[in-house]
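Just one protein chain is left out here, and the rest sit where they should.
Up next, subunit A:
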Amino acid sequence: MAEYIKYVDVTKCDGCRACMVACKNWNDLPAEPEEFQGSVQSHAKVTANTWNVLSFIEHEDSKGNLDYLFRHSSCFHCSEAACVKVCPEEAMHYTDFGTVDVNSDKCVGCGYCVQNCPFDVVQLATYKDKNGKEYKKAQKCTMCVDRLEEGMQPACVTTCHTDAMEFGTKEEMLKKAEKRLSEIKDKYPNAMIYNPEGVGGTHTVYVLAEKPSVYGLPEKPKVPTSAVVWKDYAQPIGKMMLGATSMALVGAFVSNKLFNKEGKGHEEDGGGSHE
């Protein structure tokens, strides 16, 4: 099957937020009343029940002028996704379209995907069963895989009235991104195509008007080494030694040791200094 990607040209976005509404609507996601963010932006970032957030960034360009930058933000659907790599239950998986989806039936809510996503996209949603017991499941943008399977584009794309978003074959969309970049280079000298290699490229490819950091994106995201270690080393041993029920506990211990986005507690050299 051809690989498909979502192309987002942020320079065409006018911040209407219809993509957010379409996403909530299609995926039946509950509303989340939020505190005032101090700007027009409604949510600080994506959450377990808001998979798509329009970020509004006030940016001072190189000439000292104020520029208002918009970005449709949701899951990047990395080709080498850290969340897929670390998931002990194979709940995070690649679809036939190359995108990343969560199988809720398999998800045990361990949260490794949350800790390892370089884009801070995956979040845990809390549910209550009929006995009042709480449980958690990872949630994030699915690229509307249920629509893709019916030959239809993701809901956010179909609703975009400025054509800032398009969905098509990887080859075609990347070509479009290159063309657009050459058109906007004069106006935005820092413009670039954001399709980071560190995660094997993504299935949401942006044409950004400014450097990624301006949009709150990592300049060079990569699959954390700890994620690789977990899947290839710690997890098979863990599974072999322990029953599935105790996995979460031990998992939490291992993950505290191995994973940490801030870099604290990550014992890299293991030796320390002895002066």
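The definition used in the following text is that a residue touches a chain if its C-beta (ideal position, glycine included) is under 8 Å from a C-beta of that chain, and two chains touch if they have at least 3 such contacts; residues count from 1.
The rule we apply is simple: contacts and distances are computed from a predicted model.
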- Omitted chain (choose from "Nonribosomal peptide synthetase MxaA", "Formate dehydrogenase accessory protein FdhE", "Carbohydrate ABC transporter membrane protein 2 (CUT1 family)" or "Phosphate transport system permease protein") - UniProt protein name: "Formate dehydrogenase accessory protein FdhE"
- Taking the entire complex into account, which one of A:49, A:103 or A:158 touches the absent chain? A:158
- Out of A:35, A:105, A:150 or A:186, which is the one that touches the chain we can't see? A:150
- Item | Full-complex contact with the absent chain, from A:4, A:51, A:119 or A:188 | A:4
- Message: Which parts of subunit A face the unshown chain closely enough to count as touching?
- Response: 4, 26, 146-153, 155, 158, 167-168
